[in-house]
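Starting off with a structure, shown below.
All protein chains of the complex are present and in place, except for one that has been dropped.
Presenting subunit A:
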Amino acid sequence: MEVNQLQRTFLEYTAALFREGFLDSQFTQLYQLQDESNPKFVVEVVSLFFDDSERLINDLTRALDEPIVDFKKIDAHVHQLKGSSSSIGAHRVKNSCLPFRDFCEAQNTDGCLRCLQQVKQEYLLIKNKLEDLFQLEKQIVAAGGSTNLVEWML
């Protein structure tokens, strides 16, 4: 009983994340890559994404604080973040990178700072939601439920 309830909650939560544009189909692809040989693959990749994003956001914050802003360097960081977020399906983070690159090209510091705020916000949102999702997953597995959640998600 409890397992079914947990799985239903997981499904509803995931569906909402897709509906609200936090995640896109690439996130589902991650689950398709996961198998018995590496049952923690999704969690590992997402953890890498968290570490990588935090590092990039810190670098961006520092770079925008410089007396002379190096827009090329900033653009390179944003390009990285856009790539990573796209690769794990973090749709809103990816989208927040797009205007950021435009402001880099226009060498607009204020615009960049606003974009950085937006990126930080979106990142923190998805981080919290994914951590909640993985917590739910852990509970499902602990209660003896299916780890092959991709079937549920598709």
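Assume a contact is a pair of C-beta atoms (placed from the backbone, for glycine too) under 8 Å apart; a residue touches a chain by one contact, two chains touch by 3 or more; residues count from 1.
Everything that follows uses one rule, which is that contacts and distances are computed from a predicted model.
S.K.: With one chain of the assembly withheld, which option in "AP complex subunit sigma", "Response regulatory domain-containing protein", "Calcineurin B-like protein" or "Centromere protein I" matches that chain's UniProt protein name?
M.R.: UniProt lists the chain that is not shown as "Response regulatory domain-containing protein".
S.K.: Which candidate, A:Gln32, A:Asn58 or A:Gln135, sits in contact with the chain we can't see?
M.R.: Checking each option in A:Gln32, A:Asn58 or A:Gln135, the one touching the absent chain turns out to be A:Gln32.
S.K.: What subunit A residues would touch the chain not displayed?
M.R.: 26, 29-30, 32-33, 35, 38, 41, 44-45, 48-49, 52, 76, 79-80, 82-84, 86-88
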